[in-house]
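All protein chains but one are shown in place.
Right after this comes chain A.
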Amino acid sequence: MTTQTTAPETPTPASGKPAGLIGLPPKTGLALALGGSVLTIISTFLAWTWTSAFPGDLTVYGYPGGLQVLVLIGGALATLFCLARYGVKGLGWLVPAGADAAIKFATLATFATSWYTVLAISVDLGGLVNLEPGGYLVAVASLAAFLGALALPFERPEPDPFDPDDTGWELFKHRAAGKWATVKAAFATGTPRRVGTLPSYVEILIIVAVLALGLTVFTYGIGTEYDELFIGFLITAAFGFAALNKAGLIAQASQITARHQNITICGAFVAAALFPFTQTDDQYATIGVYILIFATVALGLNIVVGLAGLLDLGYVAFLGVGAYAAALVSGSPSSPFDVHFPFWAAVLVGALASLVFGVLIGAPTLRLRGDYLAIVTLGFGEIFRITANNLDGISGPDLTNGSNGISSIPNLNILGFDFGLQHSIGGFTIGRFANYFFLMLLITAVVVLVFRRSGDSRIGRAWVAIREDETAALAMGINGFRVKLIAFAVGASLAGLAGTVQAHVTYTVTPEQYLFAGVIPPNSAFLLAAVVLGGMGTISGPLIGAALLFLIPNKLQFLGDYQLLAFGLALILLMRFRPEGMIPNRRRQLEFHEDAEPPTVLTKTGA
């Protein structure tokens, strides 16, 4: 990093004296950032390339298309933050935690997205000649804006004194650490001021706006039609989110949502239910329903892992048990039982089957602690799959139809509503997958309800106590084995519940759907990853983690065989830099970043 471009001889400027990462006067830097951002916005209305061979039609003057929209959003965000920094009246609310870091991230979002686009055009079409002037303009303007933003002053950290005996590698490491600290400080921001109490209708409107924004972003992400757009979306979304976070808007929004938790949760479900209405065909509702299944199972796993602290590596087996149970009683021709249960009965059968398996597996294994439990559950997950494979009438009794699985599972029909057919609701066509999407949303709501209510109760506190210190929990009169078994059984039945719907959505249930690790979620490894990535012990964490873990492999088909490698790398990076997950539980955040915050008062006892 170029920390000392102006005066190479002088040592690092004394701490506390504000200076930018780049040796430009701050005023020039801000002007540059604003000018660059405005130019970027203008350039998105120009043509970037001459041929429509690059997807998204970037050849048109007059309105932005495809990736240009993303750049436009980033540019607009950066412009707004710059204007707020200039003290323009009415924009102060945008930056409750200070504008500088927000400007840096917003310009970085614009810069990264536009340069990614420009490079993708050049690589795809074979050379820089394929760029129109608009393409050059956006590259220069976004770079200028980013450099200008880097010139904004920040508090430099105190340089650590180094040991003069250190040589070579040690010294290099020390310097690198110092530079990294400087860069981190450059992107750091203050703590946002607290939101005063607004009239409650304003707060609810804000919540509605936040949820609407969330739905829009999600719908956009799910609807991206080509790899380039999805990558651009990821870049813009990640850095844009960081910019909003650094501006302090996320913190303020979460304060407001925390005041109206029930409204927020209901609103989130309404927003999710609106998703099929934003779609013109069933293509993306398919992704939607698979995400919901995955997310619901992950949330169930979060009870076991996040609350009770039991590492379950074979959780997908319970989804499988539920799915098989529902498939067997669904009236499918390949089921050995010639019965056709109504859906409510099938749900009960699925959940009960998983419950029984959960207790059967849990009773002997929950006496083990930690690693041993993980190994046994890992084994159980595999045993389930292999057993399902062998119960084909040749290697064992005919129950599951072996590796062919139970196929042609009929569509559900609840109270005359056929889930297999298209329905027209208020002028919108709701297809098969959208029907199941609504049903699955109901199941998700049940799981969220169970998670929330049991988490904040006597049994939930007992789970957390067991996770924290089992010996002390026993000394408090908690029957550890019983309480753990309840967690295990609850988690299993919730997964079974999701499995009953999954069986109908996928038409076919085969053993190969329930692997330990595979490319297609849900599998045990991805479920655990969704929980850890999203944030253990939270509700929104696994939902968001699951959405990302499903969308990324689904959208980035070109990764092909490298999907699992990329997944592993991403997990390692995440564990290194954000071990508490994307949506940290308050407790875990304090656990991992003890120095980051002063002793804090927990305003709500969130489990």
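In this section, contacts are C-beta pairs under 8 Å (C-beta built on N, C-alpha and C of every residue); 3 or more make two chains touch, one makes a residue touch a chain; residues count from 1.
We adopt the following convention: contacts and distances are computed from a predicted model.
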Under which of the names "Outer membrane protein beta-barrel domain-containing protein", "Aspartyl/glutamyl-tRNA(Asn/Gln) amidotransferase subunit B", "Transport system permease protein" or "ABC transporter ATP-binding protein" is the non-displayed chain listed in UniProt?
"ABC transporter ATP-binding protein"
Using the document's definition of touch, tell me which of A:Thr113, A:Thr224, A:Ser354 or A:Ser454 contacts the absent chain.
A:Ser454
Which one touches the absent chain: A:Leu58, A:Ala473 or A:Leu527?
A:Ala473
On chain A, the omitted chain is touched by residues 449-450, 453-454, 456-462, 464-465, 468-469, 471-480, 486, 490, 587-588, 590-591, 599-603, 605
